[in-house]
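Excluded from the complex is one protein chain; the other protein chains are retained at their positions.
Order of writing sets the labels: A, B and C. Residues in every chain begin at 1.
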Amino acid sequence: MPGLNLLHLLYLLQLGAAAIADGDDFFMPAAGSTSAPGVDRIFHFILAVSVFFFLLIVGLMALFVAKYRRRPGVAPLPSPTHNTALEVTWTAIPIAIVLVIFVWGFRVFLDMSTPPANSYEIIVTGQKWKWLFSYPNGTVDENLHVPVDRPVRLVMTSEDVIHGFFIPDFRLKHDVVPGRYSKVWFRAVKAGEHQIYCTQYCGTGHSEMLAKVVVHEPGGFEKWLADAGNFLKKMPPAQAGEKLYRIRGCAQCHSLDGAGSTGPTFKGVWGRKEALKGGASVLVDENYVRESILEPQAKVVAGFEPVMPTYKGRLTDQEITALIEFMKTVK
Amino acid sequence: MEATSFEAVTPLPPSENALGRDNYLSRTHGLRSWLFTLDHKRIAIMYLVSILASFFLGGVSALLIRTELLGPHKTIMDAKTYNQMFTLHGAVMIFLFIIPGIPAALGNFVLPMMLGAKDVAFPRLNLASYYLWVIGALFAVLSIVLGGVDTGWTFYTPYSTTTNSNVVLLTFGAFILGFSSIFTGMNFIVSIHKLRPKGMTWFKMPLFLWGLYGTAILQVIATPVLAITLLLLIMERALGVGIFDPALGGDPVLYQHFFWFYSHPAVYIMILPAMGIISEVVSVFSRKHIFGYRMIALSSIAIAILSFLVWGHHMFVSGQSNLAGLIFSFLTFMVAIPSAIKVFNWLATMYKGSIWLATPMIYVLSFLVLFGIGGLTGLFLGALAVNVHLHDTYFVVAHFHYVMFGGTMIGFLAGLHYWWPKMFGRMYNERMAQITAILVFIGFNTTFFVQFVAGSKGMPRRSFNYLPEFRIYNQISTIGSYLLGLAFVMMAVYLVRSLISGKPAPANPWGSATLEWQTASPPPTENFAHSPEAGDPYDVEAWTWDEKIGGYVKSGGTVTSGATVPTVGTAGA
Amino acid sequence: MSDSYSEAAAAGPEHGGSVSHVVPMKVLIAVWAALLVLTILTVAAIKVDLGSLNLWIAMAIATLKASLVVLYFMHMRYDRPFNAIVFVTALLFVMLFVSIAMLDSKAYEPELVPGYAPGMPK
Partner (left out) sequence: MSAEHHDAHLAHHFDTPIQQLESGKLGMWIFLSTEILLFGGLFCAYAVYRSNHPEIFVYAHRFLDTRLGAINTVILIGSSFTMAWAVRCAQLGKQKALVVLLGVTILCACGFLGIKAVEYEHKWKDGLLWGKRYKAKTEHGAHAPAAKAKGLLPPTAKVNPEVKSLIPLPAEAPHGLAAPGHAARAEHAAMEAPKNVQTFFSIYFLMTGLHGIHVIAGMVVLSWMLLRAIRGEFGPAYYTPVDLAGLYWHVVDLIWIYLFPLLYLIH
């Protein structure tokens, strides 16, 4: 029975696919999460199907061209202009194959999108053009640190436009949309680093919106988290200030190299005489900076819109001090 | 229109070359006789010139993109310019080149002739459609001149509502181009319904007409939704209505539904006419009746209808619900089946034929390989779990270039070379054309095959910078694109030479049985001296080569005057 | 091809050599009156609280009105069936579009942040 043969063929193809899956092969990067091998198996199955049909078509084509090449005086051979049995066959077989692909693809997709209970939860915020990862203890980092072999659930949202969160090694991707929470999960299989990309086009810095997943050895994650949580105490203030500058979004509006942006550059800001809207001017010192952070609209720098959000209640005194120390160093 | 009364023209023997005598090119002269013409053939030529210019613009921007990507960081332009460049490339290639490409240029020329008619149903509307195209193109060009647009051709909100570039100009241009496309579609539907000649029942129609008919349905039904989408986008930017802008309480994912409701059918607007051309050419150059006519014809309509039901496969990771993902994935696979049917039918047509490897046929073979790869990689993208990994990577870029360039563009080139003698009454240099066709094939594969690998390894699309590990793929790709550029320069050279000094073409150089070949090359303004009677459009074996005229004549039939035709070759230089 | 029109022409009583159907005055007036009555009915129906049924009643009446306009004012009853197919196809595609978009947005609604609209002026 042809149907049976077809199933056999599919089964063989599937076995073949399984054999070459999970590897850093010609197409797929090395698998880093528990769901990756499942995806790779489908990928290789479709690949096998495609190669089969491709060779079939190109092979027949080449055969016909060679065999029935136009020769002077040789007329085309008589052959039918349709053949219902044949046409039904070559409709039915592809239907059967694509149905297999469809069902398989959907089932693996469901597994991939249903997080196990008791997953460890991390908040991901996308903004132009960086990722921020917030951990339960309030720590924020630019890279995604996770424990190995434990399901991690990401709750993602965006502050501005749509971004795309993509970890190729985990076969994981989801758009990060403003005004909603997108949820994905994964379980990393071994310690190491993986690349994160932004795949949804989001403007000038889209291709630099990169980050890393750092998968920690058992126990390593907790230690990292505890350390990262009190970097203010560990780092010199200026260095901690720089970190704050990056992770608290100041970098979004204030450059360090004198480039123009939404807000004034921090380059050489310290000690500068700043002209204000309305004609007055002010010396940039501790008090003014503190005021600018807590009540940005109190004194607005000339040539800028009063769009800076207040950080009252969002930055501690210690953090503001660190920021000030950092600003002093930006020359 | 250029009103010469028809009686004044002495009809030519239909199998003659008409260069230097009365034909649609020579009937009237001067710029105005072109700009205000209502003759579908002249409108088609104007369209052809315009879309080739657009292709050139899109192609040059492609070469600039590829050059920038030679190295992982900045090579020739900055990030902002790069982003404008691929937006320009995508928008020009899609809206200006490939959607109007086959229907408005080639279709306009041959559709009435295949119907044995004098013109399309609404000649004025046809001209209006052309001018709308021109106005739309002007807006698009204006948006570039005034500083460019950096949204990608998909204009996703909220990026497109917040970026400070000329989004309104470009989207307004696309809006107008949409109406141009709608008018072409309307015209074709009515022409096919009302102008078919005696004897041409639906299932006696050439398959190219079936392709155009399916396309026209899509153009008419899908394009208005693009129009309203773009209108809403313009309103968002201009007035802040915020239907799609989350900052104003709107839903950006809804925008994607709107956009793809048009833009997925749009990809079949592109491919259906190309498939029609392949069906014509494969039969003629295998010297055999097409295999499985009915299935090919009906599958065009099946694709047209089904293609409305799969738009969500562009949104599998956008935050669309799993239920929608399920439905769209399933239907995506179903819409692949009619394409598969066509491929097998074309192969079967070649079986036991007498395959003539003239340039159009080389493009057909090229189409089978490239569209095969492009379509099969669509299966990867349609499988939900795999799409998650591949979405918005270079795998998608490679997929759509394989189907759009390897499918539509190659089909267009096949059609262009096939109808070229009819359009201009001259042959091109066959050897040059064959070499170019092969170079296009090689250059194309070099450019885009490696992109599958780069993509599945994770390289995101629309990337100005990339990680060093992707360098090798990009360099190969860039070299390939230069080969392509070379191939198109060669094509331009031999086609222009053909226009100036090509060998005069016989009425029927390939031995096709469709009606457009049963009049002189180039045809007279009114197409036919007498409305021809329609027969089986694939009865190619009834046409035999006549050494004397260097073309085909109907053998055994009663219609044509094979014997009385004078030798061609005296007319023209 | 011309058959249906000569038939239609024969059917029209006051017909004077035209190729299309002439709708009798009585029919036009009756349709007009029906449309007015239905308009009053829609406004009246909304006064009665029937929950979500109200929407469906309003839509049903609107569809009835629309059908009257299409069938008589627009001559579809006497026209070629293919024109009707064209028009109905358009409606079907609108319904398809609307229903899938609704289905999906309903399903992802819980993920949205309620009332989110940070860009609105105070």
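In this text, a contact is a pair of C-beta atoms (placed from the backbone, for glycine too) under 8 Å apart; a residue touches a chain by one contact, two chains touch by 3 or more.
None of these values were measured; they are calculated from a predicted model.
Enquirer: Out of B:P158, B:G214 or B:G250, which is the one that touches the chain we can't see?
Expert: Among B:P158, B:G214 or B:G250, only B:G250 touches the chain that is not shown.
Enquirer: Which of A:M28, A:M112 or A:L132 sits in contact with the chain that's absent?
Expert: The one listed residue touching the chain not shown is A:L132.
Enquirer: By the contact definition given up top, give the residues of subunit B that touch the hidden chain.
Expert: Subunit B touches the chain not shown through residues 6, 112, 117-123, 125, 182, 185-187, 189-190, 193-195, 220-225, 227-229, 231-232, 235-236, 239-243, 245, 248-251, 254, 257-258, 526.
Enquirer: For subunit C, which residues touch the unseen chain?
Expert: Missing-chain contacts on subunit C: residues 1-2, 5, 14, 16-20, 22-23, 25, 28-29, 31-32, 35-36, 39, 42-43, 46, 49-51, 54-55, 58-59, 61-62, 65-66, 69-70, 72-74, 79-80, 82-83, 86-87, 89-91, 93-94, 97-98, 101-102, 105-106, 109, 113-122.
The rule is simple: only the chains that are shown with their structure count from here on.
Enquirer: For the protein chains shown, what form does their contact graph take: line, ring, star, complete or other?
Expert: If you draw each chain as a dot and join those that touch, every dot ends up joined to every other.
Enquirer: Please compute the C-alpha centroid of subunit B, do the same for subunit C, then give the distance between them in whole Å.
Expert: Chain centroid spacing, subunit B to subunit C, equals 36 Å.
Enquirer: Mind checking the centre-to-centre distance between subunit A and subunit C? Centres are C-alpha means, answer in whole Å.
Expert: 47
Enquirer: Touching two or more other chains, which residues of subunit C qualify?
Expert: Answer for subunit C, listing residues that touch two or more other chains: 108, 111-112, 116.
Enquirer: For subunit A, give me the residues that contact two or more of the other chains.
Expert: Where subunit A meets two or more other chains at a single residue, that happens at 178-180, 182.
Enquirer: Across the complex, what residues on subunit B touch subunit C?
Expert: Within the complex, subunit B contacts subunit C at residues 193, 221, 225, 242, 245-249, 251, 253-254, 257-258, 261, 308-309, 312, 319-324, 327.
Enquirer: Taking the touch rule as given, give the residues of subunit C at its contact with subunit A in the complex, in rising order.
Expert: For this pair, the touching residues of subunit C are 108, 111-113, 116.
Enquirer: Sort out for me which residues of subunit B touch subunit A in the complex.
Expert: Of all residues in subunit B, those touching subunit A are 79-80, 83, 150-152, 156, 158-159, 162-163, 246-247, 251-253, 286-295, 317-319, 322, 325-326, 329-330, 333-334, 336-337, 340-341, 343-345, 347-348, 350-357, 365, 368-369, 372-373, 376-377, 379-380, 382-389, 391-393, 452-453, 456-458, 460-467, 538, 541.
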